[in-house]
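The complex appears here minus one protein chain, its other protein chains still in place.
Letters are used for the chains, namely A, B and C, taken in the order the chains are written, and counting of residues starts over at 1 for each.
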């Protein structure tokens, strides 16, 4: 017997749960404005989530998936990715979408049950949310293939949850990214739960990061409550992708401090106290402590920022409310590039019915 | 940065290409009869393949996939598995099927285009060949789940090719086997090609064995031209499965000394000389040398064995030729447990037509 | 005896059959501790334990493939797909294996599985949660496709499906999960898997439907009765194999036929029924067969889903049109 291959999985953290530095601080994090930008996205995300949850209670939104406790991964990604790159979200990535230029009212519109929320007024070719779990990993690999074919130095960033790693598509995407050397970064937002199924029942692999070994490239774990580490590792992985066509798998480890969605009730399955125990790690307080310790942040600044973000959220709710309703025939208008003859009669019928329903 | 996990992939060989021992010889291999049994299966498999290929040329068989060069893996599996275990083949596993009690004439019947070849006169619940690549890995996991639910100490052995490792089903099956601790042994028959696609274009992973790391259990490479190593490693893996509910992934490394199937022409894509270069490793000569060196085998014995096997193959062709043809309405007879009313008219029509076609 | 909803009837049938037959095993995503996102499997984990009530990793092809393997060794897996929009990764296993295991092994192995899934629009769910693609399954030889539309039929048809040795696709109209309550005795009595149910006897026109559209069809027939139009309503219930005899007998009587389904029109199951009625009942027809169906579009996200689903009014208008045909 001889050993023909061996592998290691690293874990990255820069600031620990006490706000203390545990390894070298990257350049970007020495700029207070940069840290505050990251912090702001996290605050905005958290306040937006609370508002969105409230809106589902009054029927103004449908189901909504909160990012509470996971804000660092979404803020870090949005900050690390370049404009020319392409972002392929799953469905919890509000924090990143904001930074990609998507309006809060569009996000509300989407979760309010309207596909116009996927149309992104800012344009661009980022993907819409992916509801069928795991499928988006392959889209990311395809986009990265397009970049390679065209010789463009752009990267793709794609996300899924810990549950998403069980899907065949997740693995097929990593496998082709490895063998075709695709400029894509796969991010697992490990929040320890896939609805009611805990991480331990999802897979026996010690880390999710090691799943990259199956595809022949490197995987790493990152402390997902440390936005500085998250941003830095994603930034470097994207750089590697762009410059060396090296894919990377990043497992961002945090916790879901919320029901799966507003349609879920975690008290049915989540062990009592677990959320409380995990709360000491949550990412916003950590960066707050870190920045306050360094004297670049204060209670007063924090309050002002919270107020500013709350106002933005409030405004987005008003903007959302004033979006004109949509004509039912859009169902047909975006079905094909040009609606085939065969369906015109159905479209006409729909319009006629819509009129009589209103009149 | 700290290291949170590390992994190694071992490679096993017992007898090398010169017939020399390179590590401890397992108990079973000290029994000459046992070795001769293994050798016999390999010879039978090789002769059968040659005959089957000849039969496709005269239209007596359809497409046929030869095991030439890979006989050790099929012989080793059939020898290692217990009767009570379940075998789930892909489509190149003739050598194993023989040992499971499937008749050569049934194998001919199958590749001759007749589902009766899947009916296995010997009975049992082994699976038929799986044509849709990768799907069978999940069946194996399901069978193993049944054993666990019933508390039966049985194992499942399932095979696929190197190409098959790219399918999502392959990964999903390993993942559930890991997390549910299923008594299943996954065997990759790595013959370096998936039709025309070489191993290097299938995946970037350094070994195929390391794909098990993604599922949290151990994977190993085995010299697939060393039937002693193959038999031993599969035997131990099955034992582990039965006794400890531990799944294992075994990558058996050999070479496809044949076209993919009789419908293929490898000269279109296989580098010139590669097959010749690989031939020095082929498994039958290796065991021949090993046994001859030890004085347990000879040219004369070899000739006698070859003659005996050739006769068996010849007999199977005759048996095959004398199998009565099948009535077309079997299409309906095995479709449901009891044919629903809705299809009886179609069945009657088919019978009527069959009669008039003959008459 | 208390009245129960359709989803409670599903739960009652599962519990009954798990008690009666130790080979029945339930699996799927979030079905154990959480009791299923629609609560169809609630309580089963406590009653029957984690070996027989299994939360799976998140992978639908895996759920189907595992079930096929389990069934081959004599277990009776009843697997849940969380929504019909997520059953597609399992289609390969269903089409290439489940439907043909018995056929290709000449009966040596079989595949007695039940694949349950909620389907249809109208519950304000996210994208991809509102599909009605029963026609895909209805096209595949070797499968059975069953759709209950009341608590009692859900109970009796699910029991029949579990006891049936063939692979069954069991489609539960999520819009009806909590619509109407009914007393459903827990007597373990199965309903036939090869018969339509005539929900209402009528003389003037035959309305053929299934699943959630039974709701609008009953309501429309109720209103039409006040105008003196007597509708015969047939709940197909088992879509494959199709009990065309019951439908033909009704059309022979009424001379008129409308098929109502939520799925997209083109190549929906309504086409098959219309085709068979046209082939075999042409002489009875006093007016062209009509279909009232979902549009040939993607099922829209929540805002427009009500407009997508065929309405009571659409059914009434179509009935009136067909009744006026001379």
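Miscellaneous remarks
The definition used in the following text is that a residue touches a chain if its C-beta (ideal position, glycine included) is under 8 Å from a C-beta of that chain, and two chains touch if they have at least 3 such contacts.
Computed from a predicted structure; not experimentally measured.
The chain not displayed here makes contact, within the full complex, with A, B, C. Touching the chain that is not shown, out of C:89, C:202 or C:310: C:89 (per the contact rule at the top). From the options A:70, A:99, A:159 or A:175, the residue with contact to the chain not on display is A:175. Of the listed residues C:130, C:238 or C:297, the one in contact with the hidden chain in the full complex is C:297. Listed residues A:115, A:282 or A:329: the one in touch with the omitted chain is A:115.
Where chain B meets the missing chain, the touching residues are 62-63, 91, 111-115, 129, 131-134, 163-164, 166-169, 194-197, 201-203, 263-264, 268-269, 325-326, 328, 330-332, 335, 342-343, 346, 350, 353-354, 357. The omitted chain makes contact with chain C at the following residues, 61, 85, 88-89, 91-92, 95-96, 99-100, 103-104, 127-128, 133, 135-136, 138-142, 240, 242, 263-264, 266-272, 274-275, 277-280, 282, 285, 287-291, 295-298, 301. Residues 86, 115-116, 118-120, 123, 125, 127-128, 132, 135, 137-149, 168-169, 172-173, 175-176, 179, 330-331, 334-337, 340-343 are the ones on chain A that touch the missing chain.
Here, only the chains that are shown with their structure count from here on.
Taking each chain's centre as the mean of its C-alpha atoms, chain A lies 43 Å from chain B. Separating the centre of chain A from that of chain C, both taken as means of CA atoms, is a distance of 36 Å. Taking each chain's centre as the mean of its C-alpha atoms, chain B lies 40 Å from chain C.
Across the assembly, chain C contributes residues 57, 59, 61-62, 89 that each touch 2 or more other chains. Among all residues of chain B, those that touch two or more other chains are 168-169, 172, 175-176, 179.
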